[in-house]
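I'd like to ask you about the structure that follows.
Missing here: one protein chain of the complex. Every other protein chain is in place.
Note that the chains take the letters A and B in the order they are written out, and that residue 1 is the start of every chain.
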Amino acid sequence: MIERLARVPWGPLVMVAAFFVPALGSRFYTFVATDVVIMGLFAVSLNLLIGYTGLVSFGHAAYFGIGAYTTGILMKKLGVPFVLAFPAAGLGAGLAALVFGFFCVRLTKIYFAMLTLAFAQIVWAICFKWNDVTGGEQGMPEIPYPALDWMQRLPFFGDFRASDHFYLVTVVLVALCFWVLRRIVGSPFGRLLTTIRENPERAEFIGVSVRRYELIAFVIAGIFAGLAGGLFGIFNRGVFPDFAYWTKSSEVLIMTLLGGMGSFWGPAVGALVLLVLNQQITSYTEYWPFVLGTVLIVILFAFPGGIVGALAAGVTRLRMRHA
Amino acid sequence: MLEVRNVRKAFDGFQAVGGVTLGVARGQIAAIIGPNGAGKTTFFNLVTGHLRPDAGVVILNGRDITGLAPHDVCRLGMGRSFQRTNIFPRLTVFENVQAAFISHRGRGLSFFARVEGLYRDETYAVLESVGLQDKAGEVSGFLSHGNQKQLELGIALASEPELLLLDEPTAGMSATETRETIRLIERITRDRGLTMLFTEHDMEVVFSIAQRISVLHQGRLIAEGAPAEVRSDPEVRRVYLGERAR
Partner (left out) sequence: MVSSGALPDPSFLFAQALSGLTAAMFLFLIAAGLSLIFGVLRVLNFSHGSFYMLGAYLAYQIVQWAATTPGRFWWATIGAALGIAALGGVVERLLLRHLYAKEELYQLLFTYALVLILGDVAKKLWGTGQLSVSRPPGLTGAVELFGTRLPYYNLFILLLGPAIALAFWIVLHRTRTGRFIRAAALDREMLGALGVNVTGLYTGVFVIGSFLAGLGGALVTPVKTIVPGMDVEIIVEAFIVVVIGGLGSFWGTFLGSIVYGQVLSFGILIFPRFSIFSVFALMAVVLIVRPWGLLGRPLR
């Protein structure tokens, strides 16, 4: 029984189920679901670095922010259609990741982390101060929605609101991104990344050029973070400098840890739980940071494998008892 | 096959390796021995590219590899095992060896293929030759020390090297395990026509399989030759006086 449950392809199932959220008819549910789906992608992209390669980045929000600004600037200021502006987010973020990553991967551990943080803060500072291009401190409000009128002609989905239509587009795009990322981690490249995580010295001596692989992973992670950012800017109806601020980086880091770094879907689960928790708690109290900090401590001490890790351990225990 | 000429390495003024010259012929089994701190591991690190020598050259098959990065040295046909067990703990035994094949056969930058059954036959062949085929699915971090050492040998073999460097392959093993490991190493070297250079502490091991022995003491070579010569060398005896042979 446990075996069969464990083998269910939960990830794809959830993505399909996600399609039906707008049918619930609530603007609020669609809002939260869009947020979760986008941040889920963001977190899973970070986990490529942390969970699979063992690289702890404190500045992943930089690529999120660059992606958001790229799409925002293209769509709002240059009238570029979404179908081009969206991939451009990935491209822009990927290029930045290539440049920043080149320097970062030459360092290890805490120095690596600090340089990723420094670069992210530089990106933030640029967004904050470059009034002409990025709108400066005020950011860029009123990013236009992509042209989604064609969706009104669809059966079943045609009657939904624009925000629902955008949500559906988001689900499709994110599902595609997840599929690609899933293939990457399940590929020979992905396997070699785990060797770097486990033992970088040994990885070198099976012929893996650790720096090169880390850089590639860094760029891939940056691309998908950028794509998430591109979507988020539109969803948020505005792009702001704090998309690249270190608090955003810490947010996505906590999501990854909360859900579990040891599995592919863990960080997405973490994003879901954290955002829902945030919604619930902030409606009662202003002391969300306190709650977040406490949750974090509980995870660190009691559930280091995150939610998914704890579930997996539970399943293993049940399996052993039935064996 | 391997020629090391006059390599030196100093750390903060301490001369770890001072002008060592040695050569290993193709198909030979050679050993480097010496008391603790003699510089054996440092010497290995200089040969494999983990450290850059202050002076001297390392030549593999006529090609100067001095100062090349470890992953490049590995690609040129040198395999290595480490003194402290150096495996990929959270990967399974199978995955450990498979990873080495993936890297060696150049499939590392393949982003969309599925990794599950890749190089299955080759991996199982290696696992069989080191005696771990029954443990293929086990997480390697949970294996016994002896098994982990076998796995390490397997990983080194998967890189299909011509020259194998083993750093204290029987460290921490019981007498039985040591004997088994020696037999294993001997068999593999013969079956695959490998050249081998290993460092050891255990004199019994060394004298049983090495064809040529170099003795290191305080970073310098003090004797070299066939086992019988080295055994009777007075300098060697002096250095090892007081040290109990196992």
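Observations on the structure shown:
What we mean here is this: contacts are C-beta pairs under 8 Å (C-beta built on N, C-alpha and C of every residue); 3 or more make two chains touch, one makes a residue touch a chain.
In this text, all values refer to a predicted model and were calculated from it rather than measured experimentally.
Considering the entire complex, the omitted chain makes contact with A. Within the full complex, the residue among A:K109, A:R237 or A:R319 touching the omitted chain is A:K109.
Taking the complete complex into account, A:A118 is the one of A:V32, A:L91 or A:A118 that touches the chain left out.
Interface note for the absent chain: among A:S26, A:Q138, A:Q152 or A:T294, the touching residue is A:T294. Contact with the chain not shown here comes from a single listed residue; of A:L257, A:L274 or A:V308, that residue is A:L257.
For chain A, the residues in touch with the chain missing from this view are 50, 56, 103, 106-111, 113-115, 118-119, 121-122, 125-126, 128-129, 250, 253-254, 257, 287, 289-290, 292-294, 296-297, 300-301, 304.
Just so we're on the same page, only the chains that are shown with their structure count from here on.
Inter-chain spacing, taken between the CA centroids of chain A and chain B, is 42 Å.
Those residues of chain A whose C-beta lies close enough to touch chain B in the complex are 183-184, 186-192, 194-195, 198-199, 201-210, 213, 216.
Here chain B touches chain A in the complex through residues 48, 50, 69-71, 74-75, 79-80, 82, 86-91, 95, 98-100, 102-104, 107-116, 118, 155, 158-159, going by the rule given at the top.
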